[in-house]
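Here is the structure we will look at.
Note that one protein chain is taken out, while the other chains of the complex remain in position.
On to chain A.
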Amino acid sequence: MTSPLLVLDGVSVAFGIPAATEVSYSVAAGEVVAVVGESGSGKTVTAMSLLGLLPGTASVTGRALLAGRDLFTLPAGELRAVRGGEVGMVFQEPMTALNPVFRIGDQLAEVVRAHRECTAAQAKQRTVELLALVGLPATARRKYPHEMSGGQLQRVVIAMAVANEPTLLIADEPTTALDVTVQAEILQLLRDLRGRLDAAVLLITHDMGVVADLADRVVVMHDGRVVEQGPVAEVFEAPRHEYTKRLLSAVVSLSTPPPADLPDATEVSPGVVARGEHVAVTEPTWSVPDVPGDDPVLTLAGLSVSYGRFRAVDDVSLHVSRGEVLGLVGESGSGKSSIAGAITGLTAIGGGVVSLAGKDLTRLRGRELKRARGRIGMVFQDPASSLNPRAKIARSIAQPLVLHGSLRGAELTAKVDELLDAVQLSTSLRERYPHELSGGQRQRVGIARAIALDPELLIADEPTSALDVSVQARILDLFRSLQTELRFACLFISHDLAVVERLADRVAVLHGGRVVELGPARDVLTEALHPYTRRLLAAAPVADPVLQRARREAWLALGHTE
């Protein structure tokens, strides 16, 4: 057996307080090792220390041997040669990893020429080769970063990382900022490259589905320490450490489809097929008509939202009944958030009707509009930005009550305590500031604020996607119990199909500003009618290596071209 390519031996990183303690793992040549952990687990800090990319305040001890040389004691000049030479790096956010004022080709050529002497013609030649390697046409050379999509940019970043044929590729959350269908393509590319270049990959991620899809071995980190490591199949099959068990059980995965035993969908009107209440369009420019429901709280009829010439939402009709959760699924740019904005009044409506409990919000003005707004609660994606950093928790929660109610003084205090209690937070947090709370606690505060006025409609815009896996599961549980108790109508927006499956009664799938499919959650997410929904479902990785391999093959068979 050959000696490993990269060996971390007792690596500790501290910024005053320890961020990673005694971390040891190794990566063999050509192997994909995934380091998983939640935020603050020290997984990124450890990997960044390898390339000397930590700020000057960090103190690093231990040894990190790359092909026998200790990276921590290497002189600056040699370390620079290692960076981008023997070790390539793929970042989380491709848009910020590229310089916006230079063409793709020039940026790639610069990377090529940084590490070897070559003429401009040779560099250009190599650039074309690299673009072909990551599945981009040679014409991409002439483009600027803003002219490309997130997935294409990540391909460019990967091309840069492999430009000098590195023996090790470090990928820090390479697909977190991408849509699920794009994520599947990037993962496929990484798998492909690893086979062709024989490079080892150190994959840093929080997504168990990505691990199951790509990795050979997995290193689980928690609170700066490695708690468990081993082959992916073994760790997922029989986790030994308590934390790994907790992490794996918290993962929200799509349920596996039951054996198909359903009648075929029939064409109910031109361009629309249906199977009971489950409808989908077959015409590319159509939107599914709304299925009328009883006692609708929110009704959207022919809603359109435009930004300049771009139609973000095109003729969308939906309703949410009292006590019902409607899941709104789609990728970035599908119009989910524009619909939320149109309902809450943050986005101007181009056409159509938004009515809440029978009243057309677009026609209300002044006092009546304000009263109607008070009946809508909203939970935001990022709990860090949805709370005023300079306001105490009690004030943030009391804000809707102060704006709309007549509660003051002791009554207000009592109501705030009651709300804190409802979201299972200690009332001792009332005098704290948001930065003193964890992400999950902040999101609970956001939920408390949203339900303060006992809303008829609650809009939740990706309420768990900024949270760690274990926190996400608990917030979803809280959400469900509140919904059963308070019986509000809920529009639940998410790109994560598994999360939607857990909460929603019905699901609407958005694609390019139109509803392409609508129906009961179980039917839509297991027996999709629309090809886009099927692609979406196939692309979502599940946290089970064996199952994921089968899903991956199904996804490849489906063809994944946009």
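Simple rule for what comes next: a contact is a pair of C-beta atoms (placed from the backbone, for glycine too) under 8 Å apart; a residue touches a chain by one contact, two chains touch by 3 or more; residues count from 1.
Going forward, contacts and distances are computed from a predicted model.
Q: Missing chain, UniProt name, options "Transketolase subunit A", "Rod shape-determining protein MreD", "Peptide/nickel transport system permease protein" or "VWFA domain-containing protein": which is it?
A: Record says "Peptide/nickel transport system permease protein".
Q: Looking beyond the chains shown, say which of A:T282, A:S306 or A:Q399 touches the absent one.
A: Once the missing chain is taken into account, the touching residue is A:Q399.
Q: Using the definition of touch stated at the top, determine which of A:D9, A:E110 or A:D382 touches the missing chain.
A: With A:D9, A:E110 or A:D382 as choices, the missing chain is touched by A:D382.
Q: Can you say which of A:P4, A:G224, A:P434 or A:G513 touches the chain missing from this structure?
A: Final answer for the missing-chain contact: A:P434.
Q: Considering the whole complex, not just the chains shown, which residues of chain A touch the missing one?
A: 39, 92, 173, 176, 206, 344-346, 369-371, 373-374, 376, 378, 380-382, 384-391, 396, 399-400, 403-404, 433-435, 439, 449
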